[in-house]
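Partial complex: the chains shown occupy the same locations as in the complete assembly.
A and B are the chain letters, set down in written order, and residue numbers restart from 1 in every chain.
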C-alpha cells in the first residue's frame, strides 16, 4: 500500500503565500485497529523527525498496515524557514517569543457535566462523542470572533487532526541531546515498547505541549468515569520522542528510530508484522527530578559530561573559561553537581550568559521493566 | 536635595562583563512618608520611561521630597542592547523567547499560615515582617541550588528592590500606542490621580508582571486579614504606565508624564508640594473587555483607526492590501469590528502574517470620576 499525499494550510505569510504542511496518509485495512498521528519538526531546528517519518513510510509501504496512519513532517513551515545566521531560529514565534510547542489548546471543558450528559452511551459511542467534541472545540477556537494568533492557528489546526487518532507521537530533538522520551505517568508501561533508553515520566496535566493536549482530556474523562464506577481505560496514547540533537539529519539513525516506533505500533496492532523493540536497559525519572542546571557564571563553556551516561556526584559537568580573570583562581571554573545524575542534554552554544540553561539532568532514576 | 547614583548588578554577559543598572536614590526627609520605586525600559524598545525618569529627577531635585525615592532607568541592559536590524529586539529573552515582563516571582507563600503565625503583630510590625519575608523569598530564589535563568535573575533582583517600596511604578510603552495604564481593581480610584486618559482595570491576581508581583502578595494578605475581622488597607500600590509608542524619545512629553506621576506622588504625600493632575476625561475598561484583534488574513496593513479615539461599530479599523489578489474583490480588505471600541495600540509593522495581533481595543468603557 502506498501513502497518499495532501496539503494542510496552517496560515499565511505576509506576502500572502499559504503556509502549508505535507500530509501523508494510509487508510489501513482494519477500521478497528488504532489510528496513528505522527508529526515532526514543530521546532524549526529539530529536523531529524522528518527523516524518521521518511524511513517510517518506506517501511510501512512494505508492511501490512491495519490502522490508519497520518504523518505530518515539516509541521511548522514558519519555524523551519526562520533562519538567523547559520542556524534555524525556530523554537519560538519570532514576533512574540512564544514557544511553538506551548500553543496547543486547553479545552477547559466542564468534563464532569459533559460526562453526566453522555454517561448513557456505551464506551465506543462515548469515545466517539467526546472525540467529536474535542475536534469541534478546536474548530470553534480557530473561528473565534477576535481571531487567533499565528502560533495558535498552527497548533490547534494540528491538534484537531491529532484528536482523530488513538496514538499521537510528536517527534522532537534536544539541542545537543541523547535520545529520550516523554511519557505520561498513567501509561509508563508503554515506554518499554519503544527503543529509547531514557524516559521522563510526566504528570497527567496539561502544560501546553502536543502530547499533553492529546492525552489530557482523555485521562480526565477516564478519571471521572472511573470515579463513577465505570471501568474505562484511557483510550488515547501520546508521547513526545526526543531523537538526539537538533540541526542533524542522519538517514541510518532515522531508520533505527523508525523501527523503534514500529515496535510500539506493532504491539498496538497497527501493523500485522511483529517488530521487536531494541534490547537495552531503560531508565526513567519523574519530571520533578528532571533538573535544569543554569550557568552560575557567564563564560566560555567546555562541555565535559557525556550525555546519556551516569555522572557521579563531584565529577566534572563542564568547565567555564573566563579569560578576563586570567591569572586568578577563577580563570577556569569546574562545575560539579553534588548528586548522581544522567545528563540528558546540554545547551547548543559554547558561550553563555549567567543563567543560561546549561544542562538538563535526570536524578533519582529508576529502571523500567519490559 | 540631589539624587545619589549607584549600580545594581543583574547578570553577566558571555564575555564576563557585568550587566548593571544605574540606581538613583534620594532618602526623603520623613521616614513615615511612602517609599517609591520606579523602573523603566524592562522591554528594550520602550525607552521613553528613561526620559520620564530624567525629568522626574530634575523636578524632584527642586522639590521638598518627604518619601524615599528609588529610580531605575535602563532596567534591562541585555534587552536594551539587543538589536536586530534597525530596531531593538528587547521584548523577550533572545535565547528562550520568554517575555522579560513575565519573569517576576510568584512567592507561593502559604499566606494563611503565615498570617496565623503573625496576627499578633500590630499593623506596622505585620507589614514590616511580611515585607521582609517577601524580600527573603526573592533572595532564596536567586540563590537556589540549580541556579536561575537570566531573565529570572534580572526580574527577581528588581523585585527584591521593589518590595522595599510602598509605591511601585513600572514604565512601559506600547508598540504604536496612546497613553494608558494598568491599575488593580482594588485601587481603581488611584487611576484618576495620574494624567492618563485610559485605564485597564486588572484583576488582583498574579500574571507574572512587575505591578502584579508588587501588589498581589499584599492584596492577598489583606484579604485574609480582613476575612478574620482585621481592618487592613492594602499597603502597597503598584501600576504599569504605558507612555505612548516604543522607539521614541520626546523630552517635552517626558516632562508632561513626569508631572503626571508627581501629581500622584503629591496626593500620596511623597512630596510636600501640591501637584495637580491634568484635567481630562478618564475612561477605563476591565481586562476581560480589552480585546486583541488578530489579522484574519495576511498582507500589507494600512492602519486607519486613530489611537485613543472612539471607533464606532462598522467603521474602518484597517485596510489589508493583497497584491497577489489584484483584480479580485479581495485585493483590498477593509477590517471592521461589530461593536464600539477605543483602539489603544496597534502592531508596529505594516506587513503581517495571518494571526498577528493587529490592534488592542477597549470595549465596554466606563468613565472614571475624579
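Assume contacts are C-beta pairs under 8 Å (C-beta built on N, C-alpha and C of every residue); 3 or more make two chains touch, one makes a residue touch a chain.
From a predicted model like this one, the values you see are computed outputs, not experimental measurements.
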Number of identical chains in the entire complex, 2 depicted: 4
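Please note the rule applied: only the chains that are shown with their structure count from here on.
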Centre-of-Cα separation between chain B and chain A, whole angstrom: 35
Partner chain B, residues of chain A touching it in the complex: 11-17, 78, 91-93, 95-99, 146-153, 291-300, 322-325, 351-357
